[in-house]
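These notes concern the structure reproduced below.
For this view, one protein chain was removed and the others were kept in their places.
As written, the chains take the letters A and B, and residue 1 is the first residue of each chain.
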Amino acid sequence: MAERMDDAARRALAALEDRLDERTAAYLNACVRCGLCADSCHVFLATGDPETIPAKKAERVARLYRRYHTLLGRIAPRFAGAEDASDEALDALATAAFGRCTVCGRCALHCSVGLDPAAILRFARLMAQAAGRVPKGIQASIDLARATGNNMGIAREDVIETLSWLEEDLRDTTGDASIQLPVDRPGARVYYVLNPRELKFFPLSISAAGMIFHAAGENWTLSSTDFDLTNYGMFAADEAAAGEFSGRIVRRAEELGVEELVVAECGHGYRALRWEAPEWLGRRLPFRVTSFVEVMARYLAEGRLALDPSRNPARVTLHDPCNLVRHGGVIEEQRRVLRAAVADFVEMTPNRLDNYCCGGGGGLLAASEHAAARLEAGRPKADQIRATGAKVVAAPCHNCIDQLGEINRHYKLGVEVKTIAEIVADALTTGGPG
Amino acid sequence: MPLTPSALVLAAALAVSAAAFVTLRRRLGRPLPAPFAEPRGSAAAGERWALTAAFLPWNKESSRHHAASYAAGLLLHTAIAAMVARLLWSLTGRPLPRPLELALAALLATGLACGLALFAKRLANPALRALSVPEDYAANLLVGAALAGGLAACLDPRALPAFQWIGAALALYAPLGKLRHMVFLVTSRRFWGRFFGRRGVKPAPPVAGEAPRG
Partner (left out) sequence: MPHLEIAGRTFLVDEEGFLQQPDVWNDEVAALFAASDGVEELTPEHWAVVRFIRSYWEQSGSAPMVRLLCKETGVNLRTIYKLFPAGPAKGACKYAGLPKPDGCV
């Protein structure tokens, strides 16, 4: 650390003093360190390292809380398990929060006391952020999004050219010249936001969404400027950045006057826009925020999509992204869609709220310094996938998809990882490629 | 019947303890503003679930996978509740019917055994030991002492003053360390339930065509 330690500690403790909310404080005061949360955590299951027990990671905050905010911790710190805000304590806090926890919240649903260790770890991130200990890859993505409007620094003309290239390709492959990828269209009912990695490297999911919107007869638009649904500010617990990023999309949605903001398949992006943005911005949003997964399920229920599941004959299993499911409440829609779109759907065990994190959540994918730990933490997910015998893993989250792709190669699973939209587009009998 | 010195001290300790808890709760942290995001489920339903069905052993993996520890924990806490009730009753200065005293004694003995078993587990299990702080052991022993005091008082009224002295110590200590979870467990569950209830996560929403899940 180039900076003097005392300043970092002072800022971390100021965050503890000023920013700790009563809910997180209640959680800090309720944990009895029974340790029953240990095997609810994919990181602990993968490593067996006691440092990765959710309660132990939460202790990184609790030890500082007790030292500076409890009588017993002030007068008998060793006895109470309290600790000074030393350089080592802050490093351990940051490593626990950013490198050994994806804030997936599985422990929260299984804590026998009934507290949420993941909420404590989110607060750990806030303290680590105050102490200048955000992993550099996460910080770089924040800085790039601040400077350019998206986390990959994609220029507006590249957005427009990519979309028109995709549109042309779509018209060629489907033989339907009326299919469109509308950009900045006024009067649209739906505003669809993307993960920049789709535009830059993996655009087939955009084409798939275009086919589905087209088949359903939706009046929708993309934005050439405010298209980035990701929010690395949320990962860093940097609420100023988080509010800035979600604020851009909210303002654009208001300018466009849309009824519905639809978030492409991305767990944290959905959570950020659906659940956190109104709190960061301090107001209700005048439009609906939905995941594209919900939209596809709705179209199916309304009979607006004709699907032929025999076009997807391979066995498909489903990965439940933490932020979409445990922190978002979107639980059944993805299943309804897949059952309609594939011939052989199998659940992983466990699934839904009990799914294991892919290991790359919480921004960990961008934190290169923890790359080895991230791959190791993907082992429970790899085991789950292998046990299904599936050839395709559907994952409604671009972040999960990248991690799943890595564990696919690392653990030699031999599967294909796809968005749900791509699978649905392959099954479309109206407007589809067949 | 005039209050004995031990009963007076106990009553005072309970009052101090209660005041300490009220203060702790008030100073807990920044109050949460009412959320703006449109709810997907019901905060109230989540809160109800967290305070009721969430305790059922099959509703959480931690209790499913660790049935023995969970059962020991439940018995320990049931015994603690009974011990506290016995302690409060002792302030009336009236004896309990003999069969009730004996039933209580059996419960307290069971709870004490469970508490000691959990103490032993904390010492023996390397991961749990790594997670523990000195106060975890001390708090367990203090509660064990109170259970033992209650057990003795149930069996022999002459042990009642000793039970009350231990009870007073326990009441004064409770707000200081981990034992404060006796209050914050409920606070936690309420916040937890409202958070996950609002997001439509718990209780798990009913699935069309499927039986509702827990």
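Simple rule for what comes next: contacts are C-beta pairs under 8 Å (C-beta built on N, C-alpha and C of every residue); 3 or more make two chains touch, one makes a residue touch a chain.
Bear in mind the structure is a predicted one, so any value in this text is a computation, not a measurement.
Every shown chain that the unseen chain touches in the whole complex is listed here: A. Per the touch definition above, the residue from A:Ile154, A:Ala209 or A:Leu222 contacting the chain not shown is A:Ile154. Contact residues of chain A toward the unshown chain are 137, 140-141, 144, 151-154, 158, 161-162, 165-166, 169, 195-197, 199-204, 230, 266, 365-366, 368-372, 398-399, 402, 405-406, 409.
Methods note: only the chains that are shown with their structure count from here on.
Chain contact summary for the complex, chain A toward chain B: residues 18-27, 29-40, 48, 50-51, 53, 55-56, 59, 70-72, 78-81, 108-116, 119, 274-279, 281-285, 288, 325-329, 331-332, 352-354.
Residues 24, 28-33, 35-38, 40-41, 50, 54, 60-63, 65-66, 69-70, 73, 125-128, 130-136, 138, 176-178, 180-181, 184-185, 187-189, 191-193, 195-196, 199-202, 204-205, 207-208 of chain B touch chain A in their complex.
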